[in-house]
Each structure stands twice: as C-alpha cells, then as structure tokens.
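The complex is shown incomplete by one protein chain, all other protein chains being positioned as in the whole.
A and B are the chain letters, set down in written order, and residue numbers restart from 1 in every chain.
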Amino acid sequence: MLAQFGIEDERVRLDWVSASEGDHFAQVVSEMTEQVRKLGPFSRNGGGKDG
Amino acid sequence: MKRITIDPVTRLEGHGKIEIFLDDAGGVKNTYFQIPELRGFEKFAEGRLAEDMPQITQRICGVCPEAHHLASSKALDDLFHVDPPGPAKKLRELFNSAFYVTDHTTHFYILGGPDFVMGPDAPVAERNIVGVIGKVGLELAGAVIKTRMQNHHILQMIGGRPVHPVFGLPGGVSKGLTEEQRKEVEQIARDSVEFAKLSLKVFDDIVLKNKAYVDMITSEAFTHRTYYMGMVDAQNKVNFYDGKLRVVDPAGKEFAKFAPREYLNHVAEHVEPWTYIKFPFLKKIGWRGFTDGQDSGVFRVAPLARLNAADGMATPLAQEAYEKMYSTLGGKPAHFTLATHWARLVELVYAAERLLELSRDPEITSPNIRTIPTATPDEGIGVVEAPRGTLIHHYATDEKGVIRKANLIVATVNNAAALNMSVGKAALALIKPGVEITEGLLNRIEMAWRPYDPCFGCATHALPGHPAVPIFVYNDRGQLVKNFE
Partner (left out) sequence: MAKLKVALYWAASCGGCEIAQLQIGDKLLKLVEAADIVFWPVAIDVKYKDVEAMPAKSIDVCLFNGAIRNSEQEHIAKMLREKSKVVIAYGACAYEGGIPGLGNLFNRKTIFDRVYTETPSTDNSGQIFPQTAYQVPEGELTLPEFYDTVKTLRQTVDVDYIIPGCPPEEKTTWLALEALITGKLPPRGTVISHSIKGVCDECPRKRDVKKVKKFYRTFEIIPEAETCLLEQGLLCAGLSTRGGCGALCPQANMPCTGCYGPVEGVIDQGAHFLSAVASVIDSNSPEEVQKIIEDIRDPVGTFYRYSLPDSLLRRAKIK
C-alpha cells in the first residue's frame, strides 16, 4: 500500500531491538537516519500545492 | 461585443454554461456550450482491480449507474474471456429494461414534459412538475410515481441496492430471482406496458394535436442532419443490452455496422480548449468542426438516433408506435431534435414489453447465474445503450486483472458536438435584431439541449417564480440593459 502512496520502501523499516541491545539500537537508528536523509523531505505532490 | 451568459444551465445532468456572443446589430455571432467539470475516471481506474470497475465506474453517474454497471460487467466478460450463463445475461437485460422504464419516464414527465405539457412560453412558475400535475391530473401523476417506484423496486431486488447496484461480475451476476420475485416483476411489467401506452397517448393528446408544437418540432431551428448511431440486434432492431453498433448517414443509408470491439476504428474524440468535455466524431469522415451534413463526422446517439439507425423495434406495440412516428414525421431518418421526446416514449414501450418478455422467460429464475473465469485477463470491451446513448467501457489489465489502462466513451459525450450545435442554431434563429428577448424565447433556446440529456431521474419539483436560467444582457458599454432573474 505504501508503494501506491508513492512512499519509498526506504522510509519504512521494521526491526526488533531489546532494551539491552544498546549498540544494535544505535546502529539501526543511525542507518535509518542516513537513509531517510538521502531521500530528502517527503513531499506528496512533487513539492507543488498540497505539499 | 455583447454577450449573454447562462450559468449554470439548469435541469441538466452535470454542470454547464452557455455563452452567446452578439454582433453590433443584435444578432448572434457565435455560441459556446461549455462543460466546466472533469473527474478523471479514465486515469484513476489505473491500478484498480478489474472486478471493482462496475462499482467504481457507476459513480460516473448516479442517475444511470445501471448502464455503467452493465457496460462494465460486459467488459469484464470480454476481459476474462468468460461467457455468463444464459440466465445471467437475461437477468442483466431484465434489470436494464426496468431501468429504462424508470429513466425514460422521469425524463418525459419531469424534465422534457413541462416544456410541452405547459408550453414553452408558459410562465416559469407553472413550467415544472407541479404545473404538469395540475394539467394532467393526480391520477396520471400517481401513475408516474407508481411506475418509477415499482421499477426501482425491481432494480433493488436484482441489483442489491436502490442506487449503485453491486451484482455485476465477470461471468455472471451475484444474485438471482426467486419465483415469488419473478411474479412480482411480471405484474410490474404488465402495469408498465399499460403505463407506456398511456404515455404515448398523453403525447398524442398534448403535443401532436397542437399545431404550434408540431410546427416547432419540425422547424429548421431545431433540425440537424447528422449521422446516427445505435445498437441493433441481428435483425437490425433496437436493442439496449447487446448487439452490433450501426451507423446511418443523414440520408438514412447504412454507413457502418461493427462489433463493439472495433469501436476504435470508427470513433475518435476531438478536444477544444474552452471546455472539459471531448467531442466524439466518425473517424472515417473526420472532424470538420461544429457542422452537420454528409461531410461532417458529427453523429448523434440516444432515442431518436437509435430509432433512426435501426430498421424497427423488436416488440409489437413499440413497432406500431415506431411506424406511426415516422409516418407522421415524413419518413426516416427524422432529423428533428425535438422528436427525441417522442422517440423516447417509443423506447419506453419497448423497454416495458421487453421487461414483460424476460419476466416470463423460463430461465429467469434459474440458479445458474455464474461462470467462474479461468482464462488470464488481458483486454476487454463492453458496450450497452444507456438511455442517453452508446456507452463504451474498454479496459486493459495485467495478467492478474489489475487495470493498466481504461478508456470510456460515455453516452451523452457522443452528443457533445450536436449539443453545442443545437443550442447555437436555436440561438441564431431566435435572437434577431429588434426581436425582444423574452423568457419564453430563452426557454426555447434551452429546449434545444433538453432532448439530449435527461438530467437525473427522480421525481422533483421546480419551485416557481424564477426564470429557467440567469440571463443578463449588456450593451456595448458593459451596462446591464435587461435582467431576467
């Protein structure tokens, strides 16, 4: 469904991290942050009216 | 340049605006009938499941959702290469016949009717359904309401809901008829046939016996000599559900006869920058502008066109009415746009007779109403005659039946060019230098488009006291000189 909305796969990630997995958590968040940064802000209408 | 703006046009299905430009002398220079809206079904169909299309496309029109539902279901049959069982096809056609009875009844009595029953020049306060009831009496008015309600009941019985049915599927229909329901349908059909005959008599008494009306109907101002297209069965008789598409030329000679699948060889659509509607024309002749005649690709659809394009009606009472109409009008084809009202009543008789025939068919209560498709879908075209004209649904899908592309040519659209021309010709003929622009005159211009588009079906009343359309006449200094509100 996200594909139909034009939301890139890379903007969504499902992962499991337990409270004791500090390093893993940091890694997942950093990776995701970088990934989304590369994609840029999400604009629905190509930046035109309505976002 | 002076102009007369009519915005919005009323008692019309959809939105419309008419601009009439006058020359310095006060005659008409040009007229434009603009359609200011678009929703884009041909695009947002992409990505949809094919089997959802009957329910999605029927929201193109809530007055004739039945027509879209059926054209779409037929397109699905074609798409999935599946043949519905006989009973399913008959149920669909029975449904279609009941729908025609409601829709044609509504148009004649509530939309087209007031112009004739009350007269084109009748005060606006009376030129509406309330006036019609007063003139024709409560008994007839009651019959109109009863006929509509009963046939709508049939639509719900088979289609599942009173508006926007759900029963169409590739390979058949989702719901059948019980014997008890069949008996009900048969009784309603019998009543509908009587009502249809009565309606023809009403037309005869009120319109045909009135010389002024007959003169108006046969006048040049309301005449165009176009090509005509309609669906016909194997005997070239009018059929609303299935058959081939036949086109006759302005002289009445068969010009083309083709299977729905071949429509792209015959029909193309022209675009203008001043309106959102497109203008279908005959490809083999070509687009020559807003003009009629043998050399112009402009063609017409809907009741008068269907009768012109066929050799007759498939049921006896309708055939009798058909012959009487043409002998009165001086032969085939009839080019008098206002005669569409008459042709519509001939079709009403046929629809009621066909409804009765199908209600008596031994297969109509069969539980065998679905064939499960097994082939891989690719492309499908489904065509029916909607009350307002030939309706074409064309889908292309991927191998899982998800729509890749859709093309729709929707009934009234086929008349878009003729609509523009009819209004223009009436305006040109009626608005002349020195002639006072009265309300009646403006209504006569409206009468030029009303035969084409039945608006939406349902009993309604127009409250008295205001002119049919807003008319402002300005002089060349932009000052308001006449105001019809």
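The rule is short, and it goes like this: contacts are C-beta pairs under 8 Å (C-beta built on N, C-alpha and C of every residue); 3 or more make two chains touch, one makes a residue touch a chain.
Just so it is clear, the structure is predicted and the values come from calculations on it, not from any experiment.
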Shown chains touched by the chain that is not drawn here: A, B
Full-complex contact with the absent chain, from B:107, B:237 or B:278: B:278
Of B:135, B:175, B:225 or B:261, the residue in touch with the unshown chain: B:175
Missing-chain contacts mapped onto chain A: 1, 4-7, 42-46, 48-50
Residues from chain B at the interface with the omitted partner, ascending: 1, 3, 7-8, 10-15, 19, 21, 29-30, 32, 34, 36-40, 42-44, 46-49, 51-52, 55-56, 58-63, 65, 76, 80, 124, 149, 152, 159-167, 169-171, 174-175, 263-264, 267-276, 278, 280, 283, 287, 370, 372-373, 394, 400-402, 407, 409, 455-463, 466-470, 485
